[in-house]
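One protein chain is absent from this view; the other protein chains keep their places.
Presenting chain A:
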């Protein structure tokens, strides 16, 4: 019945009345089964779910890490966690609903394989999850905490900022929680709205003592997550949820690491530097192509990968070369991480700049539901940003 109601509401422009609804399994439910009254026109434009604002662009198959297997992003996460539980007997994974496999299927199969003392549910309490994780790490074990959505990480903010980040410093290195990694699904997903779309990296970028990492693809996700787990500092690993299924690559099955605090130049160029992280890297790749085709402008695309501590050297080296910088993220523009990059780059590369640094970001609003297509920093907005810089 609920499915019927949803379909009913979707045809918002027309007045529909349901004469009968047959009870069939949801799979087979289609508009045809709704007997509409004669006054309604089934061909009226119904709102389709908006197509994705990006196209995932896989990287070349990595050859240096051994045999690979086709995996999407959530499977590459599972693979990383599998490698970890296999090689590190102290490692435990916990959070809400991780036992059955997780709401995004990142932990499927791990409890059966490694035991219920190693992959387990916690009560519904983010401050508890992170506090517990800190304690596990302080006792010397590897703690991998899952926060179900980055939007719900805030109850744990005190534990992350006041405790995890400061553990080593405040104790004079007597204690630390370096073996803690916190994972959370992150970023827009087409319909997530205020509380299933957020990108909170900027809140944590302001916190010395933790590391913040965002991968753009399955291979990157596995390598970066394994680096976070191995890293001797508490790390937050944000996973772009829109890529969980949409991003598919050949991913090495064995463990491998990708270094933290190293940005990657994913495409070389000479006229404009484009910086992004996570999903937005794929938007930028497309923008680079558009700029080349329509404007004859050559763009250098950089995936920042680690937000904190960030790779100032690679970014500045690129801007010295191109003279123009455009940074783009979904999070609101004011106080967003683009502001930090912009500020540092103008300090370091002032005389190299041909145009003001451009930020194409979400607006200073909560993340909207129905207005998502207008809210996000899509390729057209980024393209326009490049045009303005070139014509400055």
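Basically, a residue touches a chain if its C-beta (ideal position, glycine included) is under 8 Å from a C-beta of that chain, and two chains touch if they have at least 3 such contacts; residues count from 1.
The rule is short, and it goes like this: contacts and distances are computed from a predicted model.
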item: Chain not present in the shown complex, as UniProt names it (candidates "Auxin-responsive protein", "2-oxoisovalerate dehydrogenase subunit alpha", "proteasome endopeptidase complex" or "Septin"); value: "2-oxoisovalerate dehydrogenase subunit alpha"
item: Full-complex contact with the absent chain, from A:65, A:120 or A:154; value: A:120
item: Listed residues A:55, A:69, A:87 or A:162, member touching the removed chain; value: A:162
item: Of A:104, A:132, A:256 or A:277, the one touching the omitted chain in the full complex; value: A:132
item: Sole residue of A:175, A:195, A:374 or A:392 that reaches the chain not shown, by the stated touch rule; value: A:175
item: Contacts of chain A with the absent chain, listed as residue ranges; value: 90, 92, 117, 120, 122-123, 125, 127-128, 130-141, 143, 155, 158-159, 162-163, 166-176, 178, 208-209, 211, 232-233, 261, 309, 312-313
